[in-house]
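Missing here: one protein chain of the complex. Every other protein chain is in place.
Take a look at subunit A:
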Amino acid sequence: MRTFAYSRADSVDHAAHRTMPHAAFVAGGTTLLDLIKLDVLKPENVVDINALPLKRVERLDDGRLKIGALVTNTDLAHHPEVKSHYPVLSEALLAGASTQLRNMATTAGNVMQRTRCPYYRDPAAKCNRREPGSGCDAIDGINRMHAVLGGSDACIAVHPSDMCVGIAAIGATLTLQGPDGEREVDFADFHRLPGDTPHIEHDLADGELITAITLDAPLANAGSHYLKLRDRASYEFALASCAAQVVLDGDTIREARLALGGVATKPWRCSDAEAALVGQVADKASFERAADIALKDAQACEHNGYKIPLARQAVVRALRNAARGETPASETQESQA
């Protein structure tokens, strides 16, 4: 592995103020060290932030849940507040990666994880995300795993996170600490669409550090479900996934939240589909209409066309299960499948 200088940050201010050239923060290390080994990321300075006091989960007076950046994926998935008030997030977290990786990976690190596009991970391949202007080998290559939503002529790489899909369906605010102080960013605006600049992946400036993610107050009386469809039963990235929350008034949908994973270049909130569900009867026809709206702008390449009907069906099933307010046993097995 290439060399770098290592240092430990002993306070958030210290971390955010110390702007070093070609620096990367390390928390769990599961993305960073993987990509340094592949020679995809080449930091000269690695700043260890694990000693920072960012490991708390606290309920705020306004009902929101503030999650410290360094809370591990395992601890967050099993946290009583998350299990009882945000089960869709707990399900999404546990559907991701392996036990070992969840024990290491942190909340902010998960938000910052890089795409699994094999061309991004191979320095011999052309990749506009890794090397701006070099081209994209995925668009005319083996693109079975690639995005059908949010892509551009420059990049069709999928955002790989499960956790972020759950958060997108809940709504959240990121707290960022930088050299000029603290600011907040809506989670929906944090990840960028690739457009002409796929190498700019997020709204985080040099030296800025994510210190917390605050979830919106839970939807009262919502049923929810995270459905993940993948090539093998566990420890695999999504081909398509859907996080759904539904609040019913009798048979009528009062509120809905919907987000897609595995098919888009960023965690994909489906606001139009949510709006179309409100006031409708919670039945298959409504769910199918919402799925059509969610996928209406989908564009396939040579090998990933199957993702459009797959994601459409994931939306229908996730909404159905969310509306039932319970996860059928057969579905649990499949979602872990």
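In the analysis below, a residue touches a chain if its C-beta (ideal position, glycine included) is under 8 Å from a C-beta of that chain, and two chains touch if they have at least 3 such contacts; residues count from 1.
The criterion applied here is as follows: contacts and distances are computed from a predicted model.
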*Out of "ABC transporter permease", "Carbamoyl phosphate synthase small chain", "(2Fe-2S)-binding protein" or "Polysulfide reductase NrfD", flag the one the UniProt entry gives for the chain missing from this complex.*
"(2Fe-2S)-binding protein"
*Which listed residue (A:Ala9, A:Val40 or A:Leu65) would be found touching the missing chain in the intact complex?*
A:Val40
*Kindly state which of the options A:Asn221, A:Ser234 or A:Thr252 is in contact with the chain not pictured.*
A:Ser234
*Could you please point out the subunit A residues that touch the chain left off the display?*
1-6, 21-26, 28-30, 33-34, 36-38, 40-44, 46, 48, 50, 74, 78, 97-101, 103-104, 112, 130-131, 199-201, 204, 206-208, 233-235, 333, 336
